[in-house]
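Would you mind keeping the following structure in view while I ask a few things?
Removed: one protein chain of the complex. Kept in place: all other protein chains.
The block that comes next holds subunit A.
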Amino acid sequence: MSQIDDLFTGLRSAGKKAFMPFVTAGDPDLEFTAALIQELARRGCHLFEVGAPYSDPIADGPVIQASYTRALAKGIRVPAILEMLGGLKDVSAPRVTMLSYAIIHRRGLEQFVIDAKAAGVSGAIVPDLLVEESEAFAEICQRHDFSLIQLVTPTTPRERAVRIAQLSTGFLYYVSVTGITGERTELPPSIVDNVGWLREQTDLPICIGFGVSQPEHVKMLAPVADGVIVGSAIVRQIAAAEERPRADVIQEIGDYAATLLAALND
């Protein structure tokens, strides 16, 4: 049982849902990222998705892409990110990394998993690694009890969605919209039906991300999801840390997360 499995088992028995913030590692620097994760953990966030910046993101919208560009310009690379995460001894919430397969491949599949585990990382979300191409990496992840979280989208045919669910570990990531990451005013109402259907096909926890940013979204998704993931809305606020006192920005993101947490589990 990985740390993620334990988390969802506990949440399910308590009738609660997971709130998972996404943060770009190293924007504006790794000290800020560490402080932000600590604050969000103090506020009760259950799981962290830590994005490793990549030079050529395809699934990400302008907010996260710009954040990656800022982090890369400061020389942020995977070894330093893992060192920062390994130093977060006071944060008990599990964390997963979100990164391109280009980075994992370059580092070596097994070496990456070994290093990530040593830094206390429980799993990985690899948006450009399709289930057909993931066999070798999935085998390594399984051997190291490291979760490989796969994605299902609104364009995924149902038969394929079932197959993806069977091959995913930790949780299943349901992408709410046909498109890239970024805040939306409204989420398509079909999500509830789609995830409801998926719910009947798998016992795996299902978390919903892409476009989620408002308490209303969270309330809409809570009945069918095991958790929600919020990225761009947080990363957009991080961008302000360049010009404003960092403590203020961290406090404000903490306040924002608290409103979503309240909407999710009330």
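One rule holds in what follows: contacts are C-beta pairs under 8 Å (C-beta built on N, C-alpha and C of every residue); 3 or more make two chains touch, one makes a residue touch a chain; residues count from 1.
One rule holds for everything that comes next: contacts and distances are computed from a predicted model.
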- Message: Missing chain, UniProt name, options "ABC transporter permease", "Tryptophan synthase beta chain", "Cytochrome bo(3) ubiquinol oxidase subunit 3" or "Acetyl-CoA acetyltransferase": which is it?
- Response: "Tryptophan synthase beta chain"
- Message: Using the document's definition of touch, tell me which of A:Ile4, A:Ala25 or A:Ala59 contacts the absent chain.
- Response: A:Ala59
- Which one touches the absent chain: A:Gln3, A:Thr156 or A:Asn194? A:Thr156
- Would you mind spotting which of A:Gly26, A:Pro127 or A:Pro205 touches the chain that isn't drawn? A:Pro127
- Which positions on subunit A touch the chain that was left off? 54-61, 65, 69, 72, 77-78, 100-107, 127-130, 132-133, 150-157, 160, 164, 175, 178-180
